[in-house]
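This report refers to the structure that appears directly beneath it.
A single protein chain has been omitted; all remaining protein chains appear in their positions.
Take a look at chain A:
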Amino acid sequence: MFATMGDTAKKLTELFLIFLRIGPMTFGGGFAMIPLISEEVVAKRGWLDEKEMDDMLSVAGSAPGGVGVNAAAFIGYRRAGILGAITAVIGVTLPTFVIGLLFYLFYSLLEDNIKVQAALKGIHGAVIGLMVTTAYRMSKSAIFDRMTIGLACLSLLSLTVLHLNPLLVISCGTVIGVAYLFLEEKLGRRIATESRRKTKVKKEAIGPEYYI
């Protein structure tokens, strides 16, 4: 009993500290947090594998609210249940709450500093780069057949050209995709809901070892 309580407390503290660290380092909003979160929980700690991270991101991204907060809640829940979700969200929000207010209060000082402005512009570019990288990594498991290519093009067009509401794009796209798979299944065609490319990449990665 005490052992499990201690265990939970340890997990919660760990979660809190991880997300406390991630918050202040992510300039540029929630999507910029994703590579960092992925680095901490996939690469470093192995709590989730890459595929689960992609699925998590898909689901967290389609819930309302900021993606960073949602991803924190999701991973917190995965690690330590509801308390974990709450802990991770407080961890990710607390430092940025304080820093945001400080920024606001001292903005007049920062506004006139050319070097600070230049650094922020550089960081701005890096953040766009982080987001493009996230999208690229995700596209490898997300876009692999005619329908997923179609859904991707359709969503990008509806967002950029037609300026449709993201909720509308998410819900209509999901209905189209699910209906397509359902029809294909009814027609007796073989359907794949996962990309097969990943296993291929793994084989290639293992490949060279045979020659050493």
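Keep this in mind: a residue touches a chain if its C-beta (ideal position, glycine included) is under 8 Å from a C-beta of that chain, and two chains touch if they have at least 3 such contacts; residues count from 1.
Convention: contacts and distances are computed from a predicted model.
S.K.: Between "Chromate transporter", "Helicase-like protein", "Cytochrome c-type biogenesis protein" or "Ion-translocating oxidoreductase complex subunit C", choose the name on the UniProt record of the chain that's been left out.
M.R.: Checked against "Chromate transporter", "Helicase-like protein", "Cytochrome c-type biogenesis protein" or "Ion-translocating oxidoreductase complex subunit C": the hidden chain maps to "Chromate transporter".
S.K.: Could I get the residues of chain A that touch the absent chain, sorted low to high?
M.R.: Residues of chain A in contact with the hidden chain: 23-31, 33-36, 39, 54-70, 73-74, 77-78, 82, 85-86, 89, 92-93, 95-97, 99-101, 103-104, 107, 115, 117-136, 138-139, 141-143, 148-149, 151-152, 155-156, 159-160, 165-167, 169-170, 173-174, 176-178, 181-182, 193-194.
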